[in-house]
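My questions all concern the structure below.
Missing here: one protein chain of the complex. Every other protein chain is in place.
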Amino acid sequence: MSTATLAKNDMIFNRRESNVRSYCRRLDAVFDKAVGSVITDESGRQYVDFLAGCASLNYGHNDPDMKQALLDHIGRNGIAHGLDLFTTAKRRFLEDFESLILNPRGLDYRVQFTGPTGANAVEAALKLARKVTGRNNVVAFTNGFHGVTQGALAATGNRYHRMGPSTQHSGVSRLPFDGYLGADIDTAEILERMLSDPSSGLDSPAAILLETVQGEGGLNAASPSWLRQIAHLAQLHGALLIVDDIQAGCGRTGTFFSFEGIGIVPDLVTLSKSLSGFGLPMALLLIRPQHDLWRPAEHNGTFRGNTHAFVTAQAALRKFWSDDIFSRRILDKARHVGERLTAMTDLIPGSRVKGRGMMIGIDVGSGELAEAICRRCFEDGLIIETSGAYDEVVKILAPLTTPDDLLDYGLDVLESAIHAALTDRAAAAAE
Amino acid sequence: MSTATLAKNDMIFNRRESNVRSYCRRLDAVFDKAVGSVITDESGRQYVDFLAGCASLNYGHNDPDMKQALLDHIGRNGIAHGLDLFTTAKRRFLEDFESLILNPRGLDYRVQFTGPTGANAVEAALKLARKVTGRNNVVAFTNGFHGVTQGALAATGNRYHRMGPSTQHSGVSRLPFDGYLGADIDTAEILERMLSDPSSGLDSPAAILLETVQGEGGLNAASPSWLRQIAHLAQLHGALLIVDDIQAGCGRTGTFFSFEGIGIVPDLVTLSKSLSGFGLPMALLLIRPQHDLWRPAEHNGTFRGNTHAFVTAQAALRKFWSDDIFSRRILDKARHVGERLTAMTDLIPGSRVKGRGMMIGIDVGSGELAEAICRRCFEDGLIIETSGAYDEVVKILAPLTTPDDLLDYGLDVLESAIHAALTDRAAAAAE
Amino acid sequence: MSTATLAKNDMIFNRRESNVRSYCRRLDAVFDKAVGSVITDESGRQYVDFLAGCASLNYGHNDPDMKQALLDHIGRNGIAHGLDLFTTAKRRFLEDFESLILNPRGLDYRVQFTGPTGANAVEAALKLARKVTGRNNVVAFTNGFHGVTQGALAATGNRYHRMGPSTQHSGVSRLPFDGYLGADIDTAEILERMLSDPSSGLDSPAAILLETVQGEGGLNAASPSWLRQIAHLAQLHGALLIVDDIQAGCGRTGTFFSFEGIGIVPDLVTLSKSLSGFGLPMALLLIRPQHDLWRPAEHNGTFRGNTHAFVTAQAALRKFWSDDIFSRRILDKARHVGERLTAMTDLIPGSRVKGRGMMIGIDVGSGELAEAICRRCFEDGLIIETSGAYDEVVKILAPLTTPDDLLDYGLDVLESAIHAALTDRAAAAAE
Partner (left out) sequence: MSTATLAKNDMIFNRRESNVRSYCRRLDAVFDKAVGSVITDESGRQYVDFLAGCASLNYGHNDPDMKQALLDHIGRNGIAHGLDLFTTAKRRFLEDFESLILNPRGLDYRVQFTGPTGANAVEAALKLARKVTGRNNVVAFTNGFHGVTQGALAATGNRYHRMGPSTQHSGVSRLPFDGYLGADIDTAEILERMLSDPSSGLDSPAAILLETVQGEGGLNAASPSWLRQIAHLAQLHGALLIVDDIQAGCGRTGTFFSFEGIGIVPDLVTLSKSLSGFGLPMALLLIRPQHDLWRPAEHNGTFRGNTHAFVTAQAALRKFWSDDIFSRRILDKARHVGERLTAMTDLIPGSRVKGRGMMIGIDVGSGELAEAICRRCFEDGLIIETSGAYDEVVKILAPLTTPDDLLDYGLDVLESAIHAALTDRAAAAAE
């Protein structure tokens, strides 16, 4: 970043933007434009984007078809803000969501347009589960991330976001996620034991809430058999199974929903992030019809009808989910990325590949090393971030539409950055 | 609505949209386009919009200048989704917000871009106030409305949204709003008494949270002296004063902030709804610098950088807030609307005008009558809604840009609807 | 206290007793024996007791008839600890409680022997009210005192005792007590307004919990009409009325229950303190039969059958409540004490008599003055304490059996102490 830019940032961002800002501290350019997997700062420098708005841009930046649909909509004075009124844009989205997503998968869900953030969809899911069951407790898992509004935050594991030991997060019981206690301990059995035991202290839950792949938690992928056990336990104990598919859904793992092909049907599903396709705020709660016990407006919100997002979301469904070609391409890319990452683990003792589909990364063993690698990448024009309890996982959330050569280019940059970071570390250790 | 349309709605909205939908139940057209204060359904029928996205469209639908700015931004592949990265669009918004809003008013605030819903800004405000003070309790008021996520919902008064007597909303003490107990009782003195008394059972609060004019609560406008007393009590007792200006801000009461000219400076201010100008999801928390104790990302959210909204928000600031012309026009319109509404109260025994600025309406004494009036209006092409504990207030939230003749046309429709509804009621009573 | 005693206290009390100790700080003798209204320290000094174990010794210390009954019981190896087993002692207590207390007053209550503390009876009352109504919120009042327990159950694992999946209740809404806002404001109307308003933010309560005379809160006596209004509101809104009669019951106000003769019948009544008559730990919850929805042991506790207390409690019922003589004597004494206190208020500008029956005192306007008066009293051989939010009320809780001459002797000491304290204060002010 040029001195002039820095000075300018000092003038306004440092002066006026709250200390809560974060990504901009490490990725400290001023970005201006973006197309596909490439983002350009105001000085004209280009970066390959392996962050993709934390999986909010699965189809890349400014996809031309969505862009055109949005320009057309705005150009003809289409509704921008529609509360929860019926609009032609909402109808078109619903029709395509039904015919392209629900019907082919044999899924029967009602759609609730919640406030347009993932946290809001989680809040709605928890409220509805508590209303349906008349219970208060919710089972959530170690390293889960579900947002930071008070209800959602109770289910989020991260101590930093939970803001210290004196806060109060009620009505959530925390159980170990799949693999949390090592390969030898089946954590579903712990949950089973505690649910069955009337003296365990685990109150009968309204819901079991989980991500099939924990994104923020460090790309922890649950096994299909564990997910089936949990789904079975939920049913057995009268709890609703909520799959939070906000980060793992919309194709990120290779299928539209991350739970496809596993043999479970959640009672409630949250979607957001890449749902609009274009990065616009939008969120959904899918509800099995028998649980749709809401009274009108019982959960509401001003922006639950972000009509621009309906327009781009529909365009995304039509372009990418009319057949299975996109899905197969994701899996091909994922295989390739996995192979390259596996090769890179040879460079770093103790490292390993984690994740599923295009939600994949390397646990490099320490947050310091991961940060050094990401910093090197940024210097070399690659935007990439970490996740995990210690920020120890370098995660790749590249747009699913990234061309193969660009993907390899980014991976080359990553590989070089690993070399460089390790060299730096060795040099520092030698001093 | 045509039979064909109804049938089509049955096919998809009734089949797929959750029971939680609400406005669309009463305003049951399928809307397609909108310009200024006029909205058009898919059959081509036009409606005057006195709801304006619940005050999210203070500048009307598809304002041509904001529209052009947004088309330009999209056309040149400007960033759509930017997390909390530095972007040129965010910088431009911050610069104009500082020079056009903060500086002229002598206000020194840091800006936090929260998740793009009002509830999220409230959640951030409550968390920050609790962090800053190390206290848990929050004072909120009767008939307050602050959103429906768990933390915000605890502060919201509406029993329907609170979802019944068995739910758990912790950490909020409820006090009577200004005027709640009649003209003879100064409710600020009740708060003062309870705050001062170490045995009152009111725990020392982290914050006092209020709307200067309660929108959803029934257009209850607090008096300047009451607001000053509350601000004084907050300061005296070490609590942060949070003004929730989500509905009353952005010009709705005649000034950009609803608390201007009253002699109070809140510690925290929430803004949303009309902030983007165009109806796009966006929300802010304004923080006095000494309270900006956030650590990076302590409160986060995927869509806290809705860049399209920054673009239109900046255009709105430039167009409407570069001088005081717009503000004076609002007050002129408000005076006129107030006079016409006052005249209408003669028609309805016991009715009265409530509110402040262009956030004004008639308390007609019963939810049934108010609903009948609104239904009549809709039949005659006017979109208008109710608020208040019993939905007994017909509220006018027309775009602040509504031309005078269109405003009068809408008020004519309302007046006719009142006549008709009263005639209907008299006829029903005579049977 | 002699130097030797002080030294001895230093050795053991200061060394081993927690800082939480309190009364002993001001009343710093080592007490040894007591009879009636006179208590003797280890040096043989005698004190008149106007504290009476905070109204736990309404019949004085070591009443000879209760004492004999207890000695007989112990002497013949009567059960001491009986869990909740049937015992002959419990049966005798229940029979006399029914025939001497309930039947003559036309009251039909089930008796729950809770853990032997007042707080435990309140805990049971709140749990039962929440279970009966399925609601969470409880209305309590400014300056109310109901004990200091708050959550052992949270740590207990047993689901049966945790009472099902919807619990984890904590909600209390605080409303102003009768007179709290001055003589001109009817605080029952505030409660009525908030209960009726669906948007007030006051969730429909499981119970309204009150003391008819707030002891710790400063001897605030509710008026009969206010109590009837509250009872009516409870019934109207489906809430249980709980009268916490722990301090005001057992004759303290002149009748066995403090609510007699007022025209209200609480749904639940808590009793403790003077219930055993002898100062032994014992507590009861009275339950209208239709609300006795407990399952066996749902609320339990090791010492809920303190059989020694049953023995003395029965003796107290027989001795004092077989007819109305005792009750009339209390009212005579109360009248006399009231007259003398009223005379004393002439000494202290701004002071006033507060309370009802033999639960009466002088609000002297400041905690400092009240403390100075009590300290002087103690020096002169009178044990007397303060209450109120600022400890500003010198309260008389003399045994109801105190002979008239001893009562006057104590009042003489108090009057002298007031003179002395005022003289000291004037002297200090003159310096």
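We call the chains A, B and C, going by the order they appear; numbering starts again at 1 in every chain.
What we mean here is this: a residue touches a chain if its C-beta (ideal position, glycine included) is under 8 Å from a C-beta of that chain, and two chains touch if they have at least 3 such contacts.
Computed from a prediction, not measured in an experiment: that's the story for all the values here.
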Touch criterion as defined above, residue of C:Thr133, C:Ser258 or C:Ser272 at the omitted chain: C:Ser272
Identified contact with the non-displayed chain, of C:His299, C:Arg376 or C:Lys395: C:His299
Where the unshown chain meets subunit A, residue by residue: 140-144, 156-160, 162, 164-170, 172-174, 176, 180-181, 185, 189-190, 193-194, 197-202, 217-218, 388-390
Residues of subunit C (touch criterion as defined above) contacting the omitted chain: 8-9, 12-13, 15-25, 27-35, 39, 42, 51, 53-54, 56-57, 61-62, 67, 70-71, 74-88, 90-91, 94-95, 97-98, 109-113, 115-120, 122-123, 126-127, 138, 140-158, 161, 168-172, 174, 209, 216-217, 272-273, 278-281, 285, 287, 292-303, 306, 308, 389
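Note that only the chains that are shown with their structure count from here on.
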Between subunit B and subunit A, distance of the C-alpha-averaged centres to the nearest whole Å: 30
Residues of subunit B engaged with two or more neighbouring chains: 160, 166-168, 170
